[in-house]
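Got a structure for you, written out below as structure tokens; questions coming shortly.
Every protein chain of the complex appears in place save one, which is left out.
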Amino acid sequence: MVTVLEALEGARLSEITATETSLRRFLHGLPGVDQVGAEARAAGLATRSIKTTAKQTAIDLAISMIDLTTLEGQDTPGKVRALCAKAQRPDPSDQSVPHVAAVCIYPDLVATAKNALGNSEIKVASVATAFPSGRSSLAIKQQDTRDAVAAGADEVDMVIDRGAFLAGRYGQVFDEIVAVKEAASDAHLKVILETGELATYDNVRRASWLAMLAGGDSIKTSTGKITPAATLPVTLIMLEAVRDFRDATGRQVGVKAAGGIRTTKDAIRYLVLVNETVGDDWLDPDWFRLGASSLLNDLLMQRQKTATGRYSGPDYFTLD
Amino acid sequence: MSERLAVKKTYKLYIGGAFPRSESGRSYEVTDARGRFLANAALASRKDARDAVVAARKAVAGWSGATAYNRGQVLYRVAEVMEGRHSQFVDEVAASEGVNRPRAEKLVDEAIDRWVWYAGWSDKIAQVTGSSNPVAGPYFDFSVPEPTGVVAIVAPQESSLLGLVSVLAPAVVGGNTTVVLASEARPLPAITLAEALTTSDVPGGVVNLLTGRTAEVAPWLASHMDVNAIDLTGVAGDDELARSLEIDAAENLKRVVRPPAAEPDWATEPSLNRLTAYLETKTVWHPVGI
Partner (left out) sequence: MAKLEYAPAPESRAIVDIASSYGLFIGGEFVDPDDGTPFKTVNPATEEVLADVSAAGPQDVDKAVQAARRAYNRVWSKLSGRDRGKYLFRIARIIQERSRELAVLESIDNGKPIRESRDVDVPLVAAHFFYYAGWADKLSYAGFGPDPKPHGVAGQVIPWNFPLLMLAWKIAPALAAGNTVVLKPAETTPLTALLFAEICQQADLPAGVVNIVTGAGETGRALVEHPDVDKVAFTGSTEVGRQIARSIAGTPKKVTLELGGKAANIVLDDAPIDQAVEGIVNGIFFNQGHVCCAGSRLLVQESVADELMTRLKRRLKTLRVGDPLDKNTDIGAINSAEQLARIRELSEVGEAEGAERWSPPCELPDRGFWFPPTVFTGVSQAHRIAREEIFGPVLSVLTFRTPAEAVEKANNTPYGLSAGVWTDKGSRILWMAQQLRAGVVWANTFNRFDPTSPFGGYKESGYGREGGRHGLGAYLKGAA
């Protein structure tokens, strides 16, 4: 049995991923996760009390980590343009608010977003690979990816084939990620695990390692299209995985928590999780993202409250 | 017609499944209730007590590790063998306690029945004293009884068989091993009981029997750091000795069964207290999750 916790030299790495069998042996040899213990740790961290100056810092950090998202069948160019405007200027009445990290949209609207954002620093992240189900041929998934990148996407959020994963075809899942990474060329690849369908924390840990071994640049919890989406314990497991992966290989991989994060309180809890599990190196929009839509306005409301001392209301924040 | 010359029995100690004499070489006279000589019994020394504790400790793993079913079977067999020796016990009880034959028979009958009663508890006591505890969280939480280990027993002074069985059986049925200090004046039925034990598959060391002076030997057992519990029943009526033994026992926090004010009526059906006195409660927690 290979223990993950020995440093993995290059040769070792390719041995592990060389065959289905060796990959399975490695993934199943990772330490197990006790559900009750993991959830208790996450709940314990959620009791951290982030007040005053810490809260202000956390709110701004959270805003800067948002992938502002619209992934609806009814999305139109108009909707996407409004989203991009919000992304650049979350609060028209307050210039000091940081801009978000990225917008996250479907591939056929990438060109519109790119246009709307001009030369802003905000990235365009596109979902791809038959998002959200992932049920399509590899060829189509690769084409989906290429189209997004050709249209100007800086980042690609792919989904793994959960069916293949649950059926134990780890090699197939691995190969697909490698193939999509190639199709994504220079774009940053986020690999969506869809943790709600993986069901166990053991699976989340295995899928995280699988995605990283295959070359993913970030691992992402969810599509946001099913519940449960992101949760604190699941994100904890993924943060532990990226930490262990860096210790073992030297390569840093990012984490994105997406779906179900609606309030400032939630967002700050995620930041605390990052802070106390992996520390400063990941407390940066380059390495940690929050995939959300309505969260932004709640952050803005809380930001105003900490600045003015008054509770605010929805009328003061823009809806797009 | 001349009466046949009897082959008189030698009464020795019972340690580790064997019958050695006292290492001190001493013995003392055992008389019947009217003062007539019955036999010489071994006069146990502190070294005999020490050896007995060693033998008892050695036997703990095997006896406490046996299944409850197995222990119950072994102990039931003891009752069978006792039944086979019925008349021998009756003779010794009648002579030791100075009771008439019908009374002695009744006492022996009850002793055997008491032994059977205790044997049947072996695989049930855990169900009566154990529990699954409904803790307020996702944990499976259960409590089980476990034998405490080596139990020293100062047997009742007057009831030489029924009383002895009543203090010994509850200790062993729970998985403990024992060092028994028999009644000082009435030790003979105890040694015959030891013979019954050894012929009924009771592993050596599970019961060890010492005969001798209570006041001389008991303190060595009470102060022994490798004895887990002590039953002071046989010290009933001697408050000062009982107190000093309890103080000795405190050194390693032995579980102590105090003597009653006076020897009780052993005929009444016992409570479970003598069983549970030598059972520790172990509580185990484990998360319930996927």
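We just call them A and B in the order they show up, numbering each chain from 1.
Just so it is clear, a contact is a pair of C-beta atoms (placed from the backbone, for glycine too) under 8 Å apart; a residue touches a chain by one contact, two chains touch by 3 or more.
No experiment lies behind these values; they were computed from the predicted model shown.
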Listed residues A:58, A:80, A:229 or A:300, member touching the removed chain: A:58
Chain not shown, touching residues in chain B: 128-129, 131, 133-137, 139, 141, 143, 148, 228, 239-240, 242-247, 249-253, 255-256, 258, 271-277, 280-287
Chain not shown, touching residues in chain A: 3, 5, 31-34, 36-38, 40-41, 47-55, 57-58, 61, 240, 271-272, 275-276, 279-280, 283-284
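Definition applied: only the chains that are shown with their structure count from here on.
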Gap in Å, rounded to a whole number, between the CA centres of chain B and chain A: 69
Parts of chain A lying in touch with chain B, wherever the complex brings them together: 34-37, 199-201
In the complex, chain B residues that touch chain A: 137-139, 287-290
